[in-house]
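Only one protein chain is missing from this complex, and each of the others stays in its spot.
When the chains are written out, they are named A and B in that same order, and each has its own residue count from 1.
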Amino acid sequence: MAARKTLGESLREHGVSRRGFLKFCAATASMMALPPSMGPVIAAALEKARRPSVIWLSFQECTGCTESLTRSHSPTVEDLIFDVISLDYHHTLQAAAGHQAEAAREQAMKDNHGEYLLIVDGSLPGPNSNPGFSTIAGISNYAMLQEAVAGAKAVVAVGTCSAFGGLPAAAPNPTGAVSVMDIVKDKPVINVPGCPPVPMVITGVLAQYLVFGKLPDLDEYHRPLAFFGQSIHDRCYRRPFYDKGLFAESFDDEGARKGWCLYRLGCKGPSTYNACATMRWNSGTSWPVESGHPCLGCSEPKFWDAGGFYEPLSAPLGTPGNTLLAAGAAGVVIGGVAATLAKHRAATAVAERQPVTVEELEQKL
Amino acid sequence: MSELSLERGLNALRAEIDAPVAAFFSSCVHCGLCATACPFCTETGDPKYTPILKLEPLRLVWESEFTLWGRIKSSLGLTRKVDDKMLEEWEELLYDSCSMCGRCSVVCPVGNDLQYMIRKTREGMVASGHAPAGLIEASARSIRTGSPMGLQWKTLAVQIKHVQGSTGIEVPVDKAGVDYLVLLSSMEVINFPEYLEAITKIFDHAGVTWTLSTDCFEATNAGIQIGSKDIAAELVERVVSAAVKLKVKNVISPECGHAYTAIRWEGPNLIGRSYPFRVFHIIEVLDELRASGRLQTEGKENDRLSMHDPCNLARKSGCIQQQRNLMDLVASDFVDLKEHGVYQWCCGAGGGVSSNERAEPLKLAAFKRKKAQIEEVQPERMVTMCATCRTQLEEGLEAFNMDIPVVGLTEMIADHLVDKGPAKG
Partner (left out) sequence: MSDPMGFLLWVKGPAFNFALAVFALGMLARLVEIFILGRKTNYAEAKGGEWGPGFKTMLTRTVADPGTFARAPFNVVVGWIWHIGFITALLLFIPHIELFRGVLGIAWPGLPNPVVDAVTAITILALVATLVHRTQHPVKKHISTPEDYLVWTVTFLPVLTGYLAYHRLVNPYPLILGLHILSVNLFLVVFPFTKLTHVFTAFIARWYNGAIFGRKGVQS
C-alpha cells in the first residue's frame, strides 16, 4: 500500500547483489524469447516496480504448488519476487488465522479493488455440485472465487488443478471439480499448469506482468506462450535418440543406462507443452527426463485420465483387446446367422431351380 | 408351357454362389490388371470388356442377397437391381467377348478365378433367356442329333470306311471291354478327318485296344459353352452310358479343348457322381505311350515349328509338358511362343465364341494377340491340339495373309511312326 518498497530496494535489503539480479533478468528475458538486450530493460523496470497486491486462494489442492515455489531450494531471486509483492492473503503462508485471516483478505480486496492479482491453486467444486466438498471459513470455494474475481485485475491459475481441474477432476470426479477458467469468463485468466509448475515460470509470469504491465500472450489453454509454446519433446535433449529410433525398453536396460528416448516407457513429452526441458528444476539441477523418468504430461489437461503414466503415448485407452474379442465374437454370431440364412436361400434356389430345356431356349430365338 | 424368365435367371445365379465366389468378389480392388490379361481387352482397347466387369450380374446378386451389409445397402436402394435390360447388355460381355480362357484367373493379384465365375454367370444368362442364338442352336442340335453340327453316325461311318481303306487297319466300333473309348468332335470329323486316321495308326502301332461307340461319338459339349448344366449333364450322361455299356476302362477326349473340360472336370459334378472309368486327353495318352516306350518314331520335321497351347488343355487342365515331350519326338526346330503353358494367350475362339456368329469381329480382333505372338517367333508352321483353336488359327492367319499352315499334333506323331512292316499286315 502506501509504504510499498520498490523491488530494487527490497532486493538490496535482502542482500541480493546487482549481478545476481541481472542474471535473473537475463534468464527471464530468454525464457520469454526476448532478445538479450531486454535483460537490462527488465532489470530497470523491475527495480522501479511497486509491490502489487496479490491475493492467493487455495482450494482443492495439495499445497504442492506453494511448496514448489517456496521450499524447493534456498532463497533465490524467484523467492524474493514473493517478498516484494504484497501477498496479502495466502492461508498457508500467512501468520494470521481464522477470522483475522479472512478479515485481511476482505481488507485487501477492498483497498485494492480492481487492481489486485488473484492467484488460485487447486480446483473447486463446480456450481452444480455440493459446495460442502471444499469450504474456507464456511464459505464455499465457488462463492469465495466469485467474490475475489469481482475486484481482481487478472487471475493466475497456478498448477494443473486450478488450470484444468487436475487430480480432483480426474474420473470419476467425485466432487464435480472444475478449473478456474471454467468459472471465470469475464476476467483475464492465465494458466500456469504443472504438477507442480516450474517455479521460475510462475515468477516469470509475474515478472512479465510487473515489467510490461500487461498480460502475456497465451495459447488456447491460456498458458503463456513464452513458457508453454514448445513441447517437451521438441526441446528434449534425448530427442536425437527418438529420431534415430533408439529407445529404452525398461528402466534398467542398456538403453536406459545410455540415456535413450523414454517414449516406450510412457513419456508424454511429445504431447506436453512446458518449459521443464529448458528451465529444469531445483535451480537447474535436472528435470524428470534427465533423471531417467518419462514425462507424465502434468501440464496438459486431463493428464490423470490420459492413459497410464507408463503406457506409451500411442497405446490405446481402455481395454481394446476385450473390445476386439467381444466384437469379433458378436461378428461371428451375426455373420453366422446371416450366412446360414443366405445359404438356406441358396439351397432353396437350387431346389427350386427349373431345368432349362432346349425348347425353352429356342423360344428366345 | 414353361418359359425362361428373369426370375429363373436370378435363381440360377443364386444357386451358383459359393464360398470361392464370395471370397473373390470380396477381394477385387479394381486394379484393372485382368484387362491386361484378356485378349478381348488388349486388342480392342475397349475398357468395357474388362473381365471383372463381365461378372457384374453375379456380383450384384451376391452382394445384395448373400452379405448382410449388401442387404442393408440394397434395402436402402443403393444397389443396382439386376434386370432383363442389364442382362441383355451383358450378353455381349459374357459370351461374345469371353472365351473363358482363364488367363485373367492366373493373373489377378488377389487371386480371383474369374473364369470360374464367368461359367457360373452364364447359368443365369441361359435361365433368363439371354444366351446368343448361335449357342442356342448348337445346344438344340446337340441334344436332338448328338452333335452340335448335326453330324450323324452315317457320316462318320463313311469316314471310318475311308480310314480302313487307306490304312488297312480296322477301326473298332462298339467293342466291349477294351481299354479306351475314343470320342471325336464333329469339327474334327468334318474339317480334320486326318485325326481319326492318325489315332487308328498310332493305337495299332502301340498295341492299344480301343473302340468308337455308335451310341455316342461326340465329345464336345454345347451345354458347357452356353452355360447350362442341364443340357451339359444330358450330353455327359450319353458319354457315360456309352462307356459303361462298353465296359471300357478309359475314355479319350479328342483334340478339342472344352470337350476335355466338360468330360474330365465338369462331367462328374454335372451328373453328381464319380465315373467308373478314367478320362484322358489324347495328348496325355500319347505322352504316356511315349514314356512307356510304346511309340517308336523315326525322322523329324525340319522346318521351324511353334505351338499353340489350347487354354482348356494347358492352363485349365495342367497338360503342358506332355505336348512338348511329343514335339521333341518329331520336331528338330521347335520354338515355344514367348508366353505359353499357364500364361499362354487364347486364340480367341473358345468358350463358345466360335459358335456365336455375332461375335465374329471380336473373335478376329482377339486373334491379333495370337498373331503378334506368332510374329515374334516367326515359325513356318504352327502345331496345336484342339480343333477349335486350329480352325481359328487357320482362319485368322489367312485373314492377315500369313502363310503359316496349322497342323494337329496327333497327325504329326502318326506321320513319324516307325513302319512295322508287312508282317503285321
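In this section, a residue touches a chain if its C-beta (ideal position, glycine included) is under 8 Å from a C-beta of that chain, and two chains touch if they have at least 3 such contacts.
Everything numeric in this text was worked out from a predicted model, so none of it was measured.
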item: Hidden-chain contact residue, picked from the options B:A157, B:V173, B:L329 or B:V342; value: B:V342
item: Hidden partner chain, touching residue among A:A44, A:A103, A:I139 or A:L324; value: A:L324
item: Of A:G284, A:P316 or A:P355, the one touching the omitted chain in the full complex; value: A:P316
item: Residues belonging to chain B that touch the chain removed from view; value: 17-24, 26-33, 35-37, 41-42, 45, 47-48, 50, 52-53, 66-69, 105-113, 116, 264-269, 272-275, 278-279, 315-320, 338-339, 342-343
item: Interface with the unshown chain - residue positions in chain A; value: 219-221, 231, 233-234, 242-247, 263-264, 270-271, 273, 300-302, 305-307, 311-318, 320-321, 323-332, 334-336, 338-340, 342-343, 346
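We adopt the following convention: only the chains that are shown with their structure count from here on.
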item: Chain A-chain B separation of Cα centroids, rounded to whole Å; value: 76
item: List of chain B residues in touch with chain A within their complex; value: 1-4, 8, 11-12, 14-15, 17-18, 65-68, 71, 126-127, 129-131, 133, 136-137, 139-140, 143-144, 226, 228, 230-231
item: Chain A - residues contacting chain B, complex; value: 334-335, 338-339, 342, 345-346, 349-350, 352-365
